[in-house]
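All protein chains but one are shown in place.
Going by the order they are written in, the chains are A, B and C; count residues from 1 in each one.
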């Protein structure tokens, strides 16, 4: 345990952690990579919003509308600060990481990608950072080129070097793999990409919740992430982009609030970030997101990532002691709090199901990373993932559960 | 008051209605057209979701994931029933009405609209049902043709007849105007549109919350609406579409959950409605939306619209007794609970601001309907709008407030 | 010990009945559940009255999908194609003797889906 995280108090902040799956069987939630649990402060912030200040934002003169606008925009300011954005104008609210990436593929992509252009992704991407680029490439007759993954679960950087010679227009990669836990060297990759004038889009769905991320040193041009994976509500995510880029991009969705002026023959777009926020946004969710940011800031992102480093090291040690268990991805020092594994002779679905009867929630499947699973010749893995509220005792319960699984299938 | 709505009990269901804007000055919320207030049951449903069952949906084997999936899909079933859809597969979750319309413009539009094709909108549309079609028309070199509005605030149907001779591909119109309150004869228009093989997209942002809407008799091919205007949360809306149409449409956003299978070179789309729901959706919001549907069903949509008919009739009578007040749009019998008005010599912003000091929340501006305001030569209007929780006593307070405004500006 | 994995399921999983392929077969069909990678093939030989004389399954996957395939190949012996078309989700769940959430239901029903596609003479595995 790190000094800075007081786990016993901290766990009490998350109401769901008191849940029993069956009478006497407490929940062990090891699925934060899919979505995190929410502290009471986040739930309460949305509650209060609905009970006191709910109104549509912008343009409203009445008290509730002004309160709602201030809450909505105030959250944006805190998010900007959290990732050290130069300005809150660089923070575009979306539904989730997936929509953020699609926004870039539609708006920047349709305006900038031409037939024959090269778009780079990696073999360890989540489908959300693959399919939008496949759609774009198919539409524009562009080429999708893939950085392969090594047996150790890292990016093959020498192959990346030769891909750069193709003169790609954009390099899209995840900051942290949601299966292998690999933390990619974004700054190093971005420097090389920028040297050939390619843009860099970083899928921060797993990094922004778990690591300190500073957009002014990351090297990315775009960064996408989701509130629901970082103590915040569902229904809201962020696209951060460098202001010059966002300003030059055509609008994505058309409608209320993204325009300055509409006539029957034309419209003029609004300033950033509103240009990309058409229609009534996820207002309560922004309020909840702001509360989640406050929560993570007060926990301290350094402490959060330190805690996860300790717990993944412990988990890898303990998992590897179980005969037949194989964990994928790099060693603990080089990855975040994700352990995707297989157990000889037992399908991951069966593992997850039996663990569930013991209250232990892990995920089983391809985790929306089919190409990566194919790379390792696996139809599926079981995945335990950790966040600030998980404990070593929970890792022990997971390992005990795996021994029971083995016994059952022996 | 209608028999079926017990207003005194019903108002107690909405926590915010107990709010005082200043000590001793209770809130009179007359801005439900922008967004409605939420009953405690809706707020609590989301609360409970986060406190007990929060997990990512689909593919999850553990208890929380199965609960979350059941809640998410259960809400879809109830929404389908609420608008009498043939199947829950016809219900696509989006962020809001705006995204629903954009989904059609991007997916159906990009696949079906060619240079020279005619797209029809009306002069009373919200920007959300104008700008997506302007963008599509600009991209495809198609023609955007507009059904004008009469001085009485109704659609000019004889002009519509001649527009039909141009052989339009799609007719996009609002079911109820968010400024004039006009309820458009959708079935009649759809019949004529279908006779020339045009599709019909209905913006139901204002009708689904306020009127019984039956997709099997409405005549529409697509219907868009938002939860936040019908007692539900922000961050979620619906696109309903006829299944054959949705099935034939290419995907919109790419990513997790909208695919069946992904390789590095291609993807295969998932079944409806998942094909259009990329990434982690607004899960808690779907749960809240389901609770809002339950609330409206138990109030009875017939009772809701009956109540609004009475209150708008009363409001129009009382407003017109104030010298200098002019209300726009048709007579009470032909419209929903919306009164957009001007007061001679006082700017709508000043009206709204002074009313706000008396606790009365009305909206002032162009209400995202600039072309309609231009049609009537108005830069802005003040707008009072009503929902099931509003009372005649609140109308009286509005009128008293307007007399005060007049005194101040005399 | 766990309800979810009743003896009978684990028994069928560990000792699958009718595992293998029939070549040639009168009916062969194969499909997968892309969510978990489970893949099942069912082969059937009919007698002179068009009733199932022999059935076999092959493929791999989780205990639920394998056990339900194994049980199904026993269940359909002697049945006509029309009778096979009548088999419903409930019967499979009865055979398994457990309750399943929506995700695992897909595992449990994969073999039935494959069987019916075969019985209806569908030949394209991709739909």
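Methods note: a residue touches a chain if its C-beta (ideal position, glycine included) is under 8 Å from a C-beta of that chain, and two chains touch if they have at least 3 such contacts.
What you see is a predicted model, and the numbers here were worked out from it, not measured in a lab.
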Chains shown that the absent chain touches, full complex: A, B
Option touching the unshown chain, where A:38, A:58 or A:373 are the choices: A:58
Option from A:44, A:66 or A:374 whose C-beta touches the chain left out: A:66
Candidate in contact with the missing chain, chosen from B:48, B:156 or B:353: B:353
Residue among B:58, B:366 or B:383 touching the omitted chain: B:366
Residues from subunit B at the interface with the omitted partner, ascending: 346-350, 353-354, 357, 364-366, 370, 373, 378-380, 408-409
Absent chain, residues of subunit A that touch it: 58-61, 65-66, 69-70, 73, 260-261, 268
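As a working rule, only the chains that are shown with their structure count from here on.
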Overall pattern in which the protein chains touch one another (line/ring/star/complete/other): complete
Innermost chain by mean C-alpha position: A
Longest centre-to-centre distance from subunit B, chain (CA-based): C
Subunit A and subunit C: spacing of chain centres that average the CA atoms, whole Å: 38
Separation of mean Cα positions, subunit C and subunit B [Å, integer]: 47
Inter-chain centre distance, subunit A versus subunit B - centres from mean C-alpha coordinates, in Å: 31
Multi-chain contact sites of subunit B, meaning residues that touch two or more partners: 59-61, 65, 261
Set of subunit C residues in contact with two or more other chains: 34-35, 103-104
